[in-house]
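First the structure, which I've put down as structure tokens, then a few questions once you've had a look.
Part of the complex only, each chain left as placed.
Chain lettering (A and B) follows the sequence in which the chains are written, and residue indices restart at 1 in each chain.
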Amino acid sequence: MLYLARMDVTFPESMSPETKADFVAQEKEYSGNLQREGKMVDIWRVVGEYANYSVYDVADHDELHAVLSGFPMYPYMKIKVTPLAKHPNSIK
Amino acid sequence: MLYLARMDVTFPESMSPETKADFVAQEKEYSGNLQREGKMVDIWRVVGEYANYSVYDVADHDELHAVLSGFPMYPYMKIKVTPLAKHPNSIK
């Protein structure tokens, strides 16, 4: 099942550059794994914002929540999820 | 270049079922053509709403505006466009 998520990241003011860099590296690895497993289908940067739109293909709501809450930066993210159904005009 | 669009459709109260059905048919054809040309990459139904999220791959803003304003239902749509950049964590 497909879901669209928009994620906005806000780091606390007190976080050191080293900690941020560490989160960025962990996030890249986690995100790469999700893509290789086929659970994250797409991820794009929202231009000019520390935010992404990403598309997930998972078994159900519980798996999606596990995937999203597993992001290293999850405590610093605001996430909005939209469930996506097949569109009658899609030729896929 | 990639763009995400969310489109919400509202038909006027006075539109007849026949006119609606005609719009739906035209829209399907237009949308199918855009997909066959590779300009519309994806289109999904927002569950429970007369709305879609769709992704476009076009040359520039002007082409996207031409594509979107060419939708048969365009006068009845509220469209919000988000430009999408490459995300550093994408493995595509």
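Everything that follows uses one rule, which is that a contact is a pair of C-beta atoms (placed from the backbone, for glycine too) under 8 Å apart; a residue touches a chain by one contact, two chains touch by 3 or more.
Every value quoted in this text rests on a predicted model; they were computed, and no experiment measured them.
Colleague: Whole-complex copy count for this homo-oligomer, where the file places 2 chains?
Modeller: Full complex, one repeated sequence, 10 copies overall.
By definition in this document, only the chains that are shown with their structure count from here on.
Colleague: Would you pull the chain B residues touching chain A in the complex into a rising list?
Modeller: 2, 4, 27-28, 31-32, 35-36, 42-47, 52-54, 82-92
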